[in-house]
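Notes follow the structure.
In this view, the complex is presented without one of its protein chains, the others remaining in place.
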Amino acid sequence: MADFVIRNVKFAGLASAVPKAVEQNVELQQFDREEIEKLVKLTGIERRRLSGNELTTSDLCFSAAEAVIAKLNWKKEEIGALVFVTQTPDYILPATSNILQHRLGLGSGCLALDISSGCSGYINGIITLGQLLQGGNIKKGLLLVGDTISKICNPLDKSTYPLFGDAGTATAFEFDEGAPDILANMFSDGAGYDAIIIEDGGYRSPFNEKSLEQCVIDPGIERTRKDLVLNGMDVFTFGITRAPECVTQLLHSFKLEKDQIDYFVFHQANKFMNDTIRKKLALKPEQVPSTLANYGNTSSASIPLTITETLQQAIQERELNTVLCGFGVGLSWGAVYMQIAHAEIADLTEV
Amino acid sequence: MNTSIDAFVENFASQFDETPMDQFQASTAFRELEEWSSMTALVIIAMVDEIYKVKLTGNEIKDSTTIEDLYQVVIAKVNG
Partner (left out) sequence: MVISGFGIRLKRIEESDLELIRFWRNSEYVKQYMVFRDYISPEMQLAWFKRVNNQNNHYFLIIVENTPVGLANIKDIDVERKSGESGIFLSSPEFVDGDLGIRATIVLLDFAFNQLDLIQLHQTITEANQAAQNFNKHLGVQIVESDKGISKGILLKNNYFSKTNKIRKILNKYT
């Protein structure tokens, strides 16, 4: 059964961090100018933030965590759980959540957990941290979510490089009896595992000399076996079917009406795909905010980054009913219904 | 290569099968011609390539309104 009811857990605050470095897609020298203009038009991605060689996902999440802790005036020793959701950890091992627990100065009694998850990572993270908090054993928890996918794309791969941007976010949840229920669903279909994949470097196909060989897959698409592979068509078909389906299922399972929902925040990967999802659900453009143009596909950070960038004001003004939906790598997908009231949303941090 | 505006208008007009020649002047807003389509745009790009030996892009056509506008873009490229 894919449905979850998370009780007594409140969305308390959120902060997002992005690298200062911006790359404009139309200025990419390695691709033909007219081709890149067509790509920008189709994907809707005009510019992205790049972490470069110095910043990792954990650095971005660290900055976001400091910002949200300060905004909420939380005492660090009260934070009992840190869940770090990423596909770009600092090391293969140890888990980066342990390192972040130390960097942030959180107590040793803090439960630290890494989750390997991408596009649906925010949903995965909310469900997981929600389960940890709702028993009341842990009163305050941080969900750190982000990726630096720019590091794993081959600059000569037109099907990936211009699409991804880097970001890290920190969401604060706390145990609060009487908080409105957070409702969610989550699905997996590993049959589509190779739709989005890095082939070499794990233990199924360990890193070797061949991993570094640059291959021309198609004109404009060159990569090695250690670079991200994105089978765009498979992902598109999957996205426009499963995303509307899990949102509809969430609304139906919990007897929610579309009209009750103020905002639907989707993971964003491609403007045309997201527009198709929106139209399938018959939602108005104003109900579906986006950060695709300025930040690209920021993986698991896309949903919280979009909340930071587009809903900060609205959250201050009134209580909001939101539906969040993530879908992608795994393949995995899911949706969350959350009422956001009296939450602190920090200004965007640039690192 | 005759780089005059009159020659350009004539070359432009020759790509159309049904519109009478007298419909074409430098000031003609080409997109309003009944025969104009995305296909004609490509045919014009082909003409410019063949006669003027330069590349006129879809975006440049989009940003132009009159035949004279197109002429200016082409001549600028011819003159380097």
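Labels A and B are assigned to the chains in the order they are written; within every chain, residues are numbered from 1.
Criterion: a contact is a pair of C-beta atoms (placed from the backbone, for glycine too) under 8 Å apart; a residue touches a chain by one contact, two chains touch by 3 or more.
Just so it is clear, the structure is predicted and the values come from calculations on it, not from any experiment.
Check A:R47, A:K71 or A:K158 against the missing chain and you find that the one touching it is A:K158. Within the whole complex, the absent chain has one touching residue among B:A29, B:A46 or B:V78, and that is B:A46. Here one chain is not drawn; of A:R7, A:K76 or A:K280, the residue touching it is A:K280. Along subunit B, the points of touch with the absent chain fall at residues 17, 35-43, 45-46, 49-50, 55, 58, 62.
Across the interface with the omitted chain, subunit A contributes residues 35, 38-39, 41-43, 158-159, 230, 232-233, 236-237, 240-241, 270, 272-273, 276, 279-280.
By our rule, only the chains that are shown with their structure count from here on.
Separating the centre of subunit A from that of subunit B, both taken as means of CA atoms, is a distance of 48 Å.
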